[in-house]
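Just below is one structure, and these are the notes that go with it.
The block that comes next holds chain A.
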Amino acid sequence: MSVAMSASDITRALTRISHEILERNNGSHSLTLLGIPTRGAHLALRIAGIIEGIEGAAVPVGTLDITLHRDDLRTRPPRPLMPTKIPRAGIESRSVVLVDDVLFSGRTIRAALDALGEIGRPKDVQLAVLVDRGHRELPIRADFVGKNLPTSRSQEVKVHLSEIDSLDEVLIEEGGTQ
Partner candidate 1 sequence: MKHLLSISDLSKSDALGLLDTATELARVSDGPMKKLPTLRGRTIVNLFAEDSTRTRISFEAAAKRLSADVINFSAKGSSVSKGESLKDTAQTLQAMGADAVIIRHGASGAPHRLAQSQWMTGSVINAGDGTHEHPSQALLDAFTIRKHLSHGENDLAGLHVAIVGDILHSRVARSNVLLLNLLGAQVTLVAPPTLLPVGVEHWDANISFEFDDVVGNVDAVMMLRVQQERMQELYFPNAREYSRYFGLNRDRLKKMKSHSIVMHPGPMNRGLEITADVADSARSVIVEQVSNGVSVRMAILYVLLAGAPIEMGSLL
Partner candidate 2 sequence: MNKNIFHLKGGSLASGEKRDVVISEGIIKEIGVSITSPEGALVLDVSDSIILSGLVDLHTHLREPGKEDSETVRSGSRAAAKGGFTAISAMANTSPVADTAGVVEQVFRLGKDAGYCDVFPIGAITQGLHGRELSEMGAMADSAARVRIFSDDGNCVSDPMVMRRALEYVKSFDGLIAQHAQDPTLTLDAQMNEGVVSSVLGLKGWPAVAEEAIIARDILLADHVKSRLHICHVTTAGGVEIIRWAKSRGMNVTAEVTPHHLLLTDELARSYDPIFKVNPPLRTEKDIMALREALCDGTIDIVATDHAPHPAESKECEWQEAAFGMLGLETALSIVQKTMVDSGLMNWVDVQNRLSIQPAAIARYQSQGLEVRVGNRANLTVINPGKSWKVDRDLVASRSRNTPFHSMDLPGVVTETFFNGRATLLRGELVQEMSS
């Protein structure tokens, strides 16, 4: 087990991502952040906080649970549903930034795009992730990446966030069976 990102690494990465989002979208006026539960939702809140600090105005932030759209439901026991909270302004004609902790196969993001499609038609959809560990199974890429982390398939990437795990860190564990 090794530490891939420390608490300060995570804070720096999120700050950088926040700046990149603002730069790419010419400010925050058309932005909507949607975090993918569980940890993506907390990351989205943090990014929203940083952006508000920079811009001086609140950015709409919500959560998007993708469980009902997963293509691997039948491989595991039923999972509890997480909250989906779409900001009042909705997503119509907004620039939606999906936020997740780890980008791996890309299947979660595919499900998120499907879920978004049911809700409305955003102007565009971007993707921010704390860690990109490679091994994509679908043609999906992230627009904003905290850290590119080369891994083998047998390794496991664990993101801990202080909101639920009592501290911030990203770990790589060996031999986790997929």
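Here is the rule we use: contacts are C-beta pairs under 8 Å (C-beta built on N, C-alpha and C of every residue); 3 or more make two chains touch, one makes a residue touch a chain; residues count from 1.
Keep in mind how these were chosen: all candidates are chains of the complex that A comes from, given by their letters.
This structure is a prediction, so every number in the text was calculated from the model and none was measured.
Engineer: My understanding is that every option belongs to the complex but just one is in contact with chain A. Which one, out of 1 or 2?
Structural biologist: In this complex, the candidate that touches chain A is number 1.
Engineer: Over in the complex, which chain A residues touch candidate 1? Could you list them?
Structural biologist: 65, 68-69, 73-84, 86, 114-115, 118-120
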